[in-house]
Structures are given as C-alpha cells and as structure tokens.
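The complex appears here without one of its protein chains, the remainder shown in place.
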Amino acid sequence: MTVPVSWYLLLAAALFAIGVIGALTRRSGIAIFLSIELMLNAANLTLAAYSRLLGDRAGQMVVFFALAVAAAEAAVGLALFINIFRLRRTIDVNRLNLMRW
Amino acid sequence: MELAVFVLFGLAALVSAALVVAHRNPVYATMSLVVTLVSTAVLFVLLGSPFLAALQILLYTGAILVLFLFVIMLLNIGRERSSGARSPAQTWSAVILALLLAGSLGRLVWDAHKDSEAPPLDATFVSLRGLSEQLFSSYLLPFELIGLLLLVAVVAASWLARRHEEDEPEVAAPSPEDRP
Partner (left out) sequence: MRPLDLLWLIPALPFAGAAVNGLLLRNRHKPLVTAIGVGAPGLSLVLALAALWDYVANLRPQPFEQFLYAWTTGSLAIDVAFRVDPLSAVMLFVVTFVGFWIHVYSVGYMGHDPGYRRFFAYMNLFMGAMLLLVLGNNLLVMFVGWEGVGLCSYLLIGYYFEEAFPPFAGKKAFVVNRIGDFAFLLGIFTLFSEYGTLHFGQLTERILADPGAAQRPFLLGLSLAGFTALCFFIGATGKSAQIPLFVWLPDAMAGPTPVSALIHAATMVTAGVYMVVRTNVLYQMAPEISTLVAVIGAATAIVAATIGLAQNDIKKVLAYSTVSQLGYMFLAAGVGAYVAAIFHLATHAFFKACLFLGSGSVIHAMGGEQDMRKMGGLKKQLPATYRTFWISTLAIAGIPPLAGFFSKDEILAGTFAHPGALYRVLWVVGLLTAGLTACYMFRAVYLTFEGKFRGSHEQAHHLHESPRVMTVPLVVLATGAVVAGWIGIPKGVWETFGAHDRNLLHHFLAPVVAEVHGAGAEHGMSHLVEWLLMAASVAIALAGIGIARSQWKRRGLEADAAFAARTPVVQRLLENKYWVDEIYDRLVVRPLAALARGCWKIVDTLIIDGGLHVGAFVTELTGDLGRFTTTGNVRQYALYFLGGVVLLFWWMVL
C-alpha cells in the first residue's frame, strides 16, 4: 500500500520537536548547532512531502536552496565557534552570557 | 513494500534524532545525525525526489557533517559535563513547549490532510531533466544568488576562523574543566 503523505508530515513534526528540545536543553554550542540542523532537516522533509502532495516541484526547489543555505550557515557558524573557543576556551552557552544587564 | 520502507526509515530517523539530542559525546551525536539524514534521504526517494536524496547524502552527510566532525576534533570538544549549571526548569519547560508545538503542528496537519490523496507518481515529476530545466530557467536568479551567498560564506568563514594574534586570551593554557 502507499503511505499517506500526512504521515510524512507527522514524522517531520516529530523530528522538528526533537530538534527544538535539543536546541533548548543542550549546553554545548556544537550540540545546539546539530539540533538546529535537525530542525532544518525536518522542515526540508515537510517541503518535500508537500511537493509530492501538490504535484508541484517548487517545494523541491526550496529544499535545494535550503540545503545550499545550510552549507553556508554551517561554514560561518563553525567559523564563529572556532573564534569563540579561541577567546573563551569554551563553547558552553551557559558561560557565554554577555547578553545581559 | 513502501509502507515497510517508510516505517523502517521513519523509525530510524526518529531514534537517531533522539540520539543526536541525547548523546553527550558530540562525535556520537554527529554520527547519529548522519543516520537521521540518510534515513530522510530514503524518505525523499519515497516522496519522488531522488535528486534531493542524492543531494542530501552528498552535501549534508558528505560535506557539512564532515565539517562538523572536523571542528569538533579541531577544538577537541569533549563530553558535555553532567555536573555544573543544570537547569531542570529550562529543560522541562523546553520539553513541554516542544511537545505542545509538535502536538499542535500534528493536529493541524492531521486535520488538514488525513484524507488527502497524493497524485500518482509519474515519470515527469520524478525526472531529473524536468527538474534541472526548471532550476535553470524559472529559478535561475535564486540559483545565481545562492552561489554568491556561498562565496560570501566562504570568505567570511575563512576570515573568522583565521588566527588573530591580538585576540588570544592572556592565559593561554585552557582550564582543566574544559578538558575531556
């Protein structure tokens, strides 16, 4: 039998929620970054599912661009981590609390 | 057949995602993310876009996550310590809010699409030729722009990651607690 597209969407929602939990509970900057990648992936899955559901390839196009943006983001983000680590000897976000009163 | 594949890889994606979030060792977490992404790539195939599946494996697992591993090893990041500043309130409210969000999203999706039928897959939808024609005609401008964005990202990343002498901390030696 064919799998209903809505199942894919539910799966994507679940993945997204896991990503959110990770982004909010982990303290290591790298782990947060990984969680964000997870959320992005869930969004990609949603887009692909809708592309299938609507029979329109525009969704796939967006996923394609999202992947490219993810690559750029990863490059810049990791460079930032390297920089922060050089300055503070840590990437624990609990210790990176300069944004305060 | 399709159902079996979906269940298998869907479960794999969920479990590995949970591992990404749960595992304290960043290397294991990254490897789990590889599993998640590959499983998703399989689901992409099921959804009729083998191109995205290939791209996912090549770009994400092949390039981005390798970059992650590279940085993790470069910075020698160890396990996240369980001691220290723990904040259960933060954790639990995050979990509750995330579940609320997932529930709401799922409810919305289910209400909207529980009876939706996808059109049958045809060769045109799947074909790589059709996709590339569309990409290089209707989406030519975004395509060029994304190329520019990548260039900018490369320049920025290489500048940021460069060693700045004046930025070195006065105490060069890392404190023991940052060591694994």
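Which chain is which? They are A and B, in the order written, and residues in each are numbered from 1.
Definition applied: a contact is a pair of C-beta atoms (placed from the backbone, for glycine too) under 8 Å apart; a residue touches a chain by one contact, two chains touch by 3 or more.
Keep in mind it's a predicted model, so treat the numbers as computed, not measured.
Student: What shown chains come into contact with the chain that's not displayed?
Tutor: Answer for the hidden chain's contacts among shown chains: A, B.
Student: Tell me which of B:12, B:45, B:67 or B:97 is the one touching the absent chain.
Tutor: B:97
Student: From the list B:8, B:74 or B:108, pick the residue that touches the absent chain.
Tutor: Residue touching the chain left out of view: B:108.
Student: Touching the absent chain: which residues on subunit B qualify?
Tutor: Missing-chain contacts on subunit B: residues 90, 93-94, 97-98, 100-101, 104-105, 107-108.
Student: Which subunit A residues would touch the chain omitted from the figure, given the whole complex?
Tutor: 20, 23-25, 27, 32, 93-94, 96-101
Heads up, the rule we're going with is that only the chains that are shown with their structure count from here on.
Student: If we count contacts the way the header does, which residues on subunit A are in touch with subunit B in the complex?
Tutor: It is residues 1-11, 13-22, 24-28, 30-31, 33-35, 37-38, 41, 44-45, 48-49, 51-53, 55, 57, 60-61, 63-65, 67-76, 78-83, 85-92, 94 of subunit A that touch subunit B.
Student: What part of subunit B is in contact with subunit A in the complex they form?
Tutor: For this pair, the touching residues of subunit B are 2-3, 6, 10, 13-14, 17-18, 20-21, 26, 29-30, 33, 36-37, 40, 43-44, 46-49, 51-52, 55-56, 59-60, 63-64, 67-68, 71-72, 74-75, 77, 80, 84-85, 90-91, 94-95, 97-99, 101-102, 105-106, 109-110, 113-114, 116-119, 125, 130-131, 134-135, 139, 142, 146, 149-150, 152-154, 156-161, 163-164, 167-169, 174-175, 178.
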